[in-house]
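Dropping the structure in here first, questions after.
All protein chains but one are shown in place.
Naming follows writing order (A and B), and every chain is counted from residue 1.
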Amino acid sequence: MWDVVHRLGSPRTFYTIAGRWQPWLWALAALLLGTGSVWALLFAPADYQQGDSFRILYVHVPAAILAQSCFVLMAVAGAIFLVWRIKLADMVATVIAPFGAAMTGVALFSGSVWGVPTWGTWWVWDARLTSMLIQLFLYLGVIALRGAFASRDGGARAASLLTLVGVINIPIIKYSVDWWNTLHQPATFTLTQRPAMPAEMWLPLAVMVLGFYAYFVALTLTRTRSEILRREGRKRWVLELGS
Amino acid sequence: MAFESLNAFLNMGGYAPYVWPAWGVTLAVLVGGGLQAVAEHRRRLRELRRRQRRAAADAAPREAAPRKAVPRGSHDARA
C-alpha cells in the first residue's frame, strides 16, 4: 500500500498522469461553465423578489463554495506534507493558495455588487460576507508566511502548520460571526438564504458549481505540473522532458 | 428563454450595472487564470529546453564527461 502512495506521490508519475488527464478536464470545465452560464443567464427564471439581480447568485455561490473547499484541501495537503513529507502535497498546496484567495476575492466582489440592489449599499456586515473577508486574510497570511521563509522546506512546513491552525479555526470563526450577526442585526435579509429553490433555478447552479470544480481541478493539475518543472528542474527526468 | 430580446437580455431587467460586472469579473478571473497557467507551463518548458541546449553546448567540447554538465539537485535534495 505504501508503495502505491509513494508512487502516486512521486512528481514524475504525477506529471505524466496529470498531463494525460489535463486536456479532458479543461474541456469538461469549459463545457460545464459554458452550458451553466447560458442556462443561468438566459433560461433560468428571474427571482420574484430580486428580479434579474438574482443571476449574480450563479457566480457568487460557486466561487464562495470553491473558496472554502480550497482552504480545506490546502489543509489536507499540508497535513500530508507534514506527516509523510510528500513533496507533491506541498506543491499542490502552494498552487491552491493564490487561487483560493482569488476565489474569495471574487465571492466578496460579486457579493458586494449584489448588495447594491438588495441592501442599497456596497457593503453590509452580513455574516457570510464577514466570514469571507476573514477567510481572505487567512489566505493572505498563509501566502505571506510561505514567502517570508528563506528555505523552501521551512516555508512549506510553516505554511502547512498555519493552514492546519486556520482550518480548525474556520468553523469557530463562522459560528462566532453568525452569533455576532444575530446579536446586532436581528432580521436582515441574507443574500443566499431563501426558501427552497425550484429546480429550474438550482439546476443551473449545480452545473455552475460542477464547472467551477472541474476548472479548479484542471487549473491545479496544470499549475502543479509547472511547479514540478520549477522545483525539480535539475532532476534528470525533467531535463529529458526538455529535449 | 427568460428574455424577449437581446436588449432586454443586456438590460437584465434594470440590474445590468450589477449583474454584468459580477459575471465579468468572475469570468475574467477564471479565463485569465487558465491562460496564465497554460502560459506558465509553456514558459517552464521553454526554459527547460534552453537549459538543455546550454548543457549540451557545454558538454560538446569536452566529449569525455557529458554527465558533468548536468547539475544535480542542490537545495531541494532533502525530501
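One rule holds for everything that comes next: a contact is a pair of C-beta atoms (placed from the backbone, for glycine too) under 8 Å apart; a residue touches a chain by one contact, two chains touch by 3 or more.
What we mean here is this: contacts and distances are computed from a predicted model.
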Candidate names "L-arabinose transport system permease protein AraP", "Heme exporter protein B", "Coenzyme F420-reducing hydrogenase, delta subunit" or "MaoC family dehydratase"; UniProt protein name, chain not shown: "Heme exporter protein B"
Contact list for the unshown chain, restricted to visible chains: A
Listed residues A:Ala30, A:Ala46, A:Val116 or A:Leu140, member touching the removed chain: A:Leu140
Residue among A:Ile17, A:Leu31 or A:Ile168 touching the omitted chain: A:Ile168
Residue, one of A:Pro23, A:Gly154 or A:Pro198, that touches the chain absent here: A:Gly154
For chain A, the residues touching the chain missing from this view: 82, 134, 137-138, 140-141, 144-145, 148-149, 151, 153-154, 157-158, 161-162, 164-166, 168-169, 172-173, 175-177, 179-180, 183
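Throughout what follows, only the chains that are shown with their structure count from here on.
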Residues of chain A defined as touching chain B within the complex: 26, 33, 37, 41-46, 51-53, 55-56, 59-60, 63, 85, 87, 99, 102-103, 105-106, 109-110, 113-114, 116-117, 151-153, 215, 218-219, 222-223, 225-226, 229-236, 238-239, 241-243
For the chain B and chain A complex, residues of the former touching the latter: 1-3, 9, 12-15, 18-19, 21-23, 25-27, 29-30, 33-34, 37-38, 40-41, 44-45, 47-49, 51-52, 55, 70-76, 78-79
